[in-house]
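Encoded as structure tokens, here's the structure I'll be asking about.
And then subunit A:
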Amino acid sequence: MNAPVLSVRNLVTQFDTRAGTITAVDGVSLEVGPGEVLGIVGESGSGKTITGFSILGLIDKPGRIAGGEVLLNGQDLRKLSDRAMARLRGDRIAMIFQDPMMTLNPVLRIDTQMIETIRAHRDVSRSRARDMAAEALALVGIPSPVERLRTYPHEMSGGMRQRVVIAIALMLEPDLIIADEPTTALDVTIQSQILSEMQKLMAQRNTALIWITHDLTVVAGLAHRVAVMYAGRIVETGPVDALLDHPKHPYTRGLISSIPSSVPRGERLVPIKGMTPSLMNLPEGCAFAPRCPRASETCRKARPDRQDLATGRSLRCFHPLEEAS
Partner candidate 1 sequence: QTLTAGFASEPSSVDPLYHNLGPNNATRKHMFEALVGEDANLGIVPELAESWETSDDGLTWTFHLREGVKFHDGGDFTARDFLYTACRIPNVPNSPSSMAGFIKSAETITAPDDMTIEVTTAVPYPLLLTDFASFGVVSASANGHDGPVEYTKDGCPGIDSYLDSNAYNDGTATIGTGPYKFVSFTPGESIVVARNDDYWGDAPYWEQITIRPITNAGARVAALLAGDVDVIEKPPVQDLERLRNDPKVNVVQGASSRVIYLHFDHVGEPSPGIEGTDGKNPMKDLRVRKAISLAINRPLIVDRIMGGLAVPARQLVPDFMRGTDPEIALEDPDLEEAKRLLAEAGYPDGFKLVIGTPNDRYINDSKIAQAVAQMLTRAGIQTEVDAMTASVFFSRRNNYEFSLYLAGWGASGAGMASPLRALVASQDKDKGLGGTNRGRYSNPDLDAIIEEALSTVETAKHDELLRQASRIVVDDMAILPLHFEVTPWALRAGLTMDPRADQHTVLTTVRPE
Partner candidate 2 sequence: MLAYLIRRLGQAFLVMAVMATIVFFGLFAVGNPVDLLINPEADLAEQEETIRRLGLDKPVHVQFGYFLAGLAQGDLGTSFVHNRPALELILSRLPATLELAFLGILIAVVLGIPLGMIAGLKPEAPYSKVIMAGSVVGFSTPNFWQGLMLIMLFAVFLGWLPAGGRGDTVDVLGIPVSFLTWDGLSHLILPALNVAIYKMSLVIRLTRAGTAEVALQDYVKYARARGLSPVRVVGVHILKNILIPVVTVLGLETGNVIAFAVVTETVFSWPGIGKLLIDSIGLLDRPVVVAYLMLTVFLFVMINLVVDIGYSLLDPRVRVKGGRS
């Protein structure tokens, strides 16, 4: 594997709330290489979004990044000044948000928002920036891009808007794009349109992509590698085929077997019992222990450390599932 574009080590992000400190991201480590698509999956509240924001340095009060390092092409972003970080955002790392309805500023035209992004990072004339913007729109398959530039976000459908956001992300040819559930709010047909565009573009440009989602089926089709998050930690990572076909963490298996199509019609699903814990009072040991069918005393006492397996996989579990299962 080439040198990773992004490498996150032991990232910890905490929120100081009135009721106490919440550790939303708890020692997350991950790597993405050029042209690679890393899927991060996990249930709601598992810390996927916060991980993304932490990488970008966009954690607001009362939150703070409490530890770890974020290396982009070997440079530690946490050591950068605010201004330097701002220069990087949108240029070297771009982010795509979940809800296309909320992401674009409703009172500014598309061209304003695209041009301001370009001119924040490149010293180009306004008209050159406009051309760049039009090109980017054309790239993501928006018909008649020059006219589209003059419209306001609300004049477009959700799918169109998400394409604009993707165009903005691609415009400056970043090294890394973080996409936070960008298709969850869209319809199946539109979702697959966008997935197909993304797939093509990433391959062309060799851009690293982190795709955050709660939908394993999307990850299955898109990602090269997958990281599964639970309660702020990555509990399992690995290449997509290996991880989905032979999950080692009971949680990963639980997620897979919760998908209706995973069992034949008429059979009962085998869901994970219980519900996601509140980050405020996590159990002492493994956070998944209370819901885990394989949990032992050890699991309730101690937190499992990360084990790296030979096959490019890693795991945090005392009682991993056997390969054969």
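Selection rule: all candidates are chains of the complex that A comes from, given by their letters.
Criterion: a residue touches a chain if its C-beta (ideal position, glycine included) is under 8 Å from a C-beta of that chain, and two chains touch if they have at least 3 such contacts; residues count from 1.
Keep in mind that what you see is a predicted model, and the values were worked out from it rather than measured.
Q: For subunit A, which of 1 or 2 is the touching one in this complex?
A: None of the others touch subunit A; the one that does is 2.
Q: Which of the residues in subunit A end up touching candidate 2 in this complex?
A: 53, 56, 58, 61, 86-91, 94-95, 97, 99, 102-109, 116-117, 120-121, 152, 154-155, 165, 168
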